[in-house]
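Below: the structure, in structure tokens.
With one protein chain withheld, the remaining protein chains of the complex are depicted in position.
Presenting chain A:
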Amino acid sequence: MSPENTKELLESETSGGLKTELTLGLPGDSQVQKSGIKRGFTDVVHLNDAIAESQPHSKAQVVGWPPVRTYRKNLMKNGKYVKVAVDGAPYLRKVNLEIYSSYQDLLTAMGDMFTCLTICNVLNERKLMDSANGEEYVPTYEDKDGDWMLVGDVPWKMFVESCKRLRLMKSSEAIGLGSAAPSTPSKGSSISC
């Protein structure tokens, strides 16, 4: 958790009653005052932030939180997770590239994740399209060298190895994007939305 996040959390905790606020209240107690000695979750994170700042790559985390067994946490760690961003969508998702065996699998999964998108196969292209507004999106990725490439041109395993993150780019912006093979305008995968 970054220091900026922690500050926001502290502020919202002290501002008036959030309607989602829970309390350990005794029956009959009216609005419970927060006592100064209460050690909130955010205080602990704040403490750990100071430690984390000296180790820039570690996350500030509270020991044993969330209360999930190591065995389970380790299961989630396996695989190669990359972020997926969709132009215009307010949130990022993550996919584990190692669970897919082909581009078709990956596109199907992205269609599932961003449920407004459906795959539309046109000629050789793999696109995703949003039937609501007819927009087209092209799947692109940032490779090991930091270049943005069109998804689909290199062998699958090579792609998994070099992909650092994915972006579903609006078709209009994808013009002129690099691809591994010399491309004609109609080649390459795209996602329609």
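Operating definition for what follows: a residue touches a chain if its C-beta (ideal position, glycine included) is under 8 Å from a C-beta of that chain, and two chains touch if they have at least 3 such contacts; residues count from 1.
Here is the rule we use: contacts and distances are computed from a predicted model.
Peer 1: Given the options "KIF-binding protein", "hydroxymethylglutaryl-CoA lyase", "Protein AUXIN SIGNALING F-BOX 2" or "Transcription and mRNA export factor ENY2", say which is the protein name UniProt records for the missing chain.
Peer 2: From the choices "KIF-binding protein", "hydroxymethylglutaryl-CoA lyase", "Protein AUXIN SIGNALING F-BOX 2" or "Transcription and mRNA export factor ENY2", the unshown chain carries the UniProt name "Protein AUXIN SIGNALING F-BOX 2".
Peer 1: List every residue of chain A that touches the chain not included in the displayed model.
Peer 2: Within chain A, the residues touching the omitted chain are 1, 9, 12-13, 18-27, 32-35, 37-42, 44-45, 63-73, 75-77, 81, 83, 91-94, 96, 99-101, 105, 108-109, 112-113, 115.
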